[in-house]
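A single protein chain has been omitted from the complex, and every remaining protein chain is retained in its original position.
Labels run A and B following the written order; every chain starts at residue 1.
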Amino acid sequence: MKTFTYTKAQSPEAAVAEAGEGVRFIAGGTNLLDLMKLQVMTPDKLVDISRLDLGRIEQREDGGLTIGALVPNSDLAADRRVIDGYPVLSRALLAGASGQLRNKASTGGNLLQRTRCYYFYDTATACNKREPGSGCAAIGGFNRIHAILGASDKCIATHPSDMAVAMRALDATVVTLKGDGDRRRISIHDFYRLPGDTPEIENVLEPGELITHVELPGPPQGEQLYRKVRDRASYAFALVSVAGVVKVEDGKIASAALAFGGLAHLPWRDFEMEAMLVGQAPSTALFEAAADKLLAGARGHGSNDFKIPLARRTLIACLRDLTGV
Amino acid sequence: MHFTINGQAYDADLDIRTSLLDLCREHLGLTGSKKGCDHGQCGACTMLVNGRRINSCLTLAVMHQDDEIVTIEGLGTPENLHPMQDAFVRHDGYQCGYCTPGQICSAVGMLDEVKKGWPSHVSGDLTSAALSDEEISERMSGNICRCSAYPNIVDAISEVAGLTPAEREVAGA
């Protein structure tokens, strides 16, 4: 870990005022310190936001929830309003990490969790995300946990968060405070970026922009599930995960929101695939067609080829569970 | 910097980079908390901070000057063991002993989470946090034991939690 200066922010406004080149906010710190120890991330200054008043979950008048960026994963998962209205989110959170990490990891921080790519984590190897222009050691290397959708020839990393997958299925909105004092509301669908030629840029946040809240619309109708496929029974990152919210009405799918972890640089969602499902009677044939659509552009890189059939089978099984087929 | 650990006040002159774990191990002589991976991947460093179990390796000491910190040394002593420590001894919930303080702190924190009604990944019903062997195993999976005392750890915790044999065998979803 390279040394840094440390300040404790007294307010969100004060925090963003401290921000700038080489500055990082620290909340739970479970991912940032992990990476700083390995000198994958080397901020000059940490602004401690952990004691800001952003730790509440509030019910809005429109029926939705506003979740403070500092709400720990554990508290969010166990919140009765989340359990009742957004069980997919509780399930996703509980499938992630460990009890200890969930007690520390924050909602805002988890959205920004960085990839678990082995090569990103090791400064002895090339990584365009860590060091733009150095190359991608994962391509042609060992890439079991890597992306099959939306990757580029610069980066095939995946987003590791479970929570963010559920947030994407739930059409969450990320609320931020910018350095100039402006607030922004960013749909989660616009929040993340594919790697393209700049895998070091993972989202649309501007330098120094602070996530203050995450908003969920009112609880969605229909069945919800989160299914995570992994190598250990617990305490392992997803190989493939599915967050699903599907409503069946009068024998037909009335709405479907399906987000995927482990497949891409961001929590993946395919609105065209969802549109194929809506208005149709649930059936295995329909689900197979949906899976074909989802994976039409999928490409394996060797050790992760298995993710294509795995994603296909998992999606179909999830849709059957969600619709009772 | 000032800290309150196990109810005792400490002062330390620290490099800003010092983790809560290294503060205890290298500066305060509180070596009961262990460093197994230094990256939140094993749980050996688990402490209770404001009553919650966390990985003390993945947090900066400087961020905890206002917190109530409890380490394994604060739970009990060899002469006066905490019930969880005593159960670990009787059930052989350890072998080499290196992950053990973290397991015990984690178990104490975990039972408190259950008391608060927090569900887990294996809870069939998210609104009821009934404990069972399966629940204990899932909830304790952030503490790796390479010797693998897992079955004995589950025995020890289920005893402290007062589970009946029938309760222990309940499967989740």
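Convention: contacts are C-beta pairs under 8 Å (C-beta built on N, C-alpha and C of every residue); 3 or more make two chains touch, one makes a residue touch a chain.
In this text, contacts and distances are computed from a predicted model.
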item	value
Record-based protein name (UniProt) of the chain missing from this complex, from "Adenosylcobinamide kinase", "Xanthine dehydrogenase family protein molybdopterin-binding subunit", "von Willebrand factor A" or "Nucleoside ABC transporter membrane protein"	"Xanthine dehydrogenase family protein molybdopterin-binding subunit"
Omitted-chain contact residue, chosen from B:I54, B:I69 or B:C99	B:C99
Chain not shown: contacting residue from A:R60, A:R80, A:R185 or A:R313	A:R313
Residues of subunit A in contact with the chain not shown	1-3, 37-39, 116, 118-119, 121-125, 137, 140-142, 144-145, 229-237, 239-240, 284, 306, 309-310, 313-314, 316-317, 320-321, 323-325
Subunit B residues that touch the omitted chain in the full complex	15, 17-18, 22, 25-26, 29-39, 41-42, 44, 71-73, 75-79, 81, 85-86, 88-90, 92, 94-101, 104, 122, 133-134, 136-138, 140-155
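Criterion: only the chains that are shown with their structure count from here on.
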item	value
Between subunit B and subunit A, distance of the C-alpha-averaged centres to the nearest whole Å	28
Subunit A residues within the subunit B interface of the complex	1, 3-6, 26, 28-30, 33-34, 37, 46, 48, 50-51, 74, 77-78, 80, 83-84, 87, 90-91, 94-95, 97-101, 103-104, 232-235
Parts of subunit B lying in touch with subunit A, wherever the complex brings them together	15-17, 19, 38-40, 43, 46, 52-55, 58-60, 62-63, 66, 106, 109-110, 113, 116-121, 123, 126-127, 137-144
